[in-house]
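Here you go, one structure.
Only one protein chain is missing; all other protein chains are in place.
Take a look at subunit A:
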């Protein structure tokens, strides 16, 4: 093949591939034009049919016609997509061939050029370059200056007072927002001016109902109803131990002091199931028990509720609504499905039940379901959803409020909701819950988050100690036993910290939990990993005694009760082990539905929250 032949071949290939690409491009353009003319979503015919359906909602023939039409349009769309995809690949192929042919063509045509006799005048070129750089620099700076002068700094113009007015204006439109209800009178008046009262009443019955319930001029945190409280027994450690008043039981330590706990049941068959009741709204919080009352919470985008069940027969005694709370957002924050809007477990002091939701709403109800007080703490900036449970001690409701914005722990007066103390923490966001630890006769709140595990005085909120050892998105709360705090988190570490000296006694990173909290008791430490391994350690040395790979996700926290270890997996299977250095599986009991929550234990009974139902297990 001569050079001329090669040249011709390259030229012909280039022309053919060029024509191929052009034709293909035109076909794709045609496809695009056709598609834009018949957009299935913007179809007028479909709109007409849908409109007709609104007038004749029971016309099954019409429904079928719409479905068929819609299916046809979607088929056309996906067919067109296939054509685009295939066409694009063919185009790429054509373009590669075209580029290759052109390269060959021009390289064959290329001749070594004669070296230039007169090269570019470098000096002149440099002087031109100076001018060019100067011009570009000057233009760049000038454009920037002009842009800066034509820019308005709206942030400086932000009027904080007017902003408060703006928010309710939107709330009235949406009919859900309740911020304005307990705000001061002038704000309310302004809103009414902007929105005719009649319209508000007609369109937003919720707001009207709130008006009736709440005096307009009431200050923000004031209770909505005056509730007469019954005198109750003193809230003592003994009383707490006889109940299961918070997440992971008394003091949040995962240890139950109750006896005669059942070890055999079958949810599907109903064996040893005393009752089973549906829970109206979903939530990942665990049950809490006080006397014969069982409490859980639930929420959806519309409402946030607390439920009280009769522990003896499963009857829903009352539903407390956490609604119409000043400062509550008009629509709930975005949360992930595996956390939800109601992940934190409620707590009770036997006189009131307290609940918190992902909206930052905190509400207190008396044991009869009357709302005592409610307030919003500000929507927590939490990308999964707030999940730190509440705990109560010494007339203080303790709230771990670590968000993406800041670390914070605060205590509210259980009777009024007024803040008692509020401590800023040098921590990042956390999903763990507070645990109460008794040290030298005084109770401390122990919290874990990235990067600190820290203790706080229940009375004053003062940070007593802090150890930097944690990292990541901390979900498990701490375990506590015999003056040692056990903190762990997946991808971080398992650390045993002496609460008095803050010395890290030992560390381990072989098995780490994602959600389940460590359990420490009687010299043993249990860790449950999300990938299904339950591990028993010597609490003093960190030496591993045994491990059991159950092969199921473990989000529920292990609990000690009646000399045994209770560990439930996410499929709702509870494994009961002997609480000992050697592994001995006593029983495996199926609930019959998924359950990732932590069960509650009282004398002779276990309460388990499943995906949809609340179970009472006993004989």
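Remarks
Just so it is clear, a residue touches a chain if its C-beta (ideal position, glycine included) is under 8 Å from a C-beta of that chain, and two chains touch if they have at least 3 such contacts; residues count from 1.
Note that contacts and distances are computed from a predicted model.
Per the UniProt record, the absent chain's protein name among "Manganese/zinc/iron transport system permease protein", "CoA-substrate-specific enzyme activase, putative", "Sarcosine oxidase subunit delta family protein" or "4Fe-4S binding domain-containing protein" is "4Fe-4S binding domain-containing protein". Among A:62, A:102 or A:439, only A:102 touches the chain left out of the display. Note that of A:140, A:271, A:424 or A:586, the residue touching the chain absent from this view is A:140. When the missing chain is restored to the complex, the residue among A:49, A:84 or A:439 that touches it is A:84. Although one chain is not displayed, its contacts with subunit A can still be listed: residues 18, 21-22, 24-26, 28-29, 31-32, 41, 70, 74, 77-78, 81, 84-85, 87-89, 91-92, 94-95, 98-99, 102-103, 106, 112-113, 115-116, 119-123, 125-137, 140-141, 144-145, 147-155, 157-158, 160, 163, 166-167, 169-170, 173, 329-334, 337, 359, 378-379, 381, 405, 428.
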